[in-house]
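Notes follow the structure.
One chain of protein is taken out of this complex; the other chains stay put.
Our next item is subunit A:
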Amino acid sequence: MNDSSSAKVIEWLKSAGGITVTCTILVAIAVSFHKGPYVLVNTLVTGGMWALMAIGVSLLFGVMNISNFAHGEYFMIGSLTAYYIMNPLKQYLLETPNDFLSFITPILGIAGAAIVGAIAGIVTDKTIFAQLRKRNREGWLLNCFLITIGIQIILINVHMLVFGNTFKGVVNYWDVPSVAFGDVYVSVDRVVVFGIAMAAIVLFWYLMMYTSLGKKIRAVAQDENGARMVGIQVNGVYSTTFALACGFAALAGGSLLFMFPSYPTVGVAPLYNSWFIIILVGFGNVAGAVPGGFMIALFQVVTRTYMGEGWENVIPMFLIAMILIFKPYGIFATKVRSVWEQ
């Protein structure tokens, strides 16, 4: 490492983002010494998924200027889909055991959740936002805010009416022994869910940076008219963005079904989490959503461990308020400001 790059690292460590990231890592280490490393497992498993949720919200805001308050309901759609795929298959497997089918049942459930979520996203864009775009763009932000609140209320109530007010969950995905990391045992479900989040994040990053679809999405985000002038069909790009964002939310919902059983308002907490993350790392900062996701997850796990159930939304909320007062553009605002908009 030469002088200038080490100077840069030191400078970054002294910035708000650097301090927060360093503190988070120190807290994580301290807690895992004090309460055992199991605390960290849940941080990693949920953090990756909150990051996916926040990436979706960030994407919709960055590309289409929509602040989506219904994003949690796509999480709910994902968990519901996963439940209705996994549960009947698991019932069937009780009577007729089949190794291969029990292996792919969770995969089918999670993949199905992502696909249904993506389709729901496209339907939302085509039936609602495409129509609004055709009319005019006046008061766009406020209209979208109100519309997404409406979508949230409708989806929650449809869930209640059609599927009832009960908890619909599965106990676990795979009935296999836990994996040992040293002397820490972690269930296969958790390892796989963490892997899914990481894979989705890496694939998404690759998609945005190197594929022609990703370049089109970035072009539309940076200058919509410019994109139209070079021949990009923006309506297609908008639908794809919705499919990606809602697909990620539903993927998170499906993947976390064993921790969060599906019920009408299951998406509300994930929605708050993604807004926490976005405020924390700054609006439109898609790359920052990843560390943000893990930070929020850690805050929540730590407060739940030390202060008890219920506090896990209070403490992060307080921290967010502090951040908004002292760093209103988020902790990375000066440094990271989204990878593709530097």
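Details
To be clear about the criterion, contacts are C-beta pairs under 8 Å (C-beta built on N, C-alpha and C of every residue); 3 or more make two chains touch, one makes a residue touch a chain; residues count from 1.
Keep this in mind: contacts and distances are computed from a predicted model.
Not shown: a single chain whose UniProt protein name, out of "ThiS family protein", "Branched-chain amino acid transport system ATP-binding protein", "sulfate adenylyltransferase" or "Sarcosine oxidase, delta subunit family", is "Branched-chain amino acid transport system ATP-binding protein".
Taking the complete complex into account, A:N225 is the one of A:S5, A:T96, A:T127 or A:N225 that touches the chain left out.
The hidden chain makes contact, of the residues A:H71, A:K90, A:H159 or A:K216, with A:K216.
Residues of subunit A that touch the chain left out of view are 212, 215-216, 218-219, 222-223, 225-234, 340-342.
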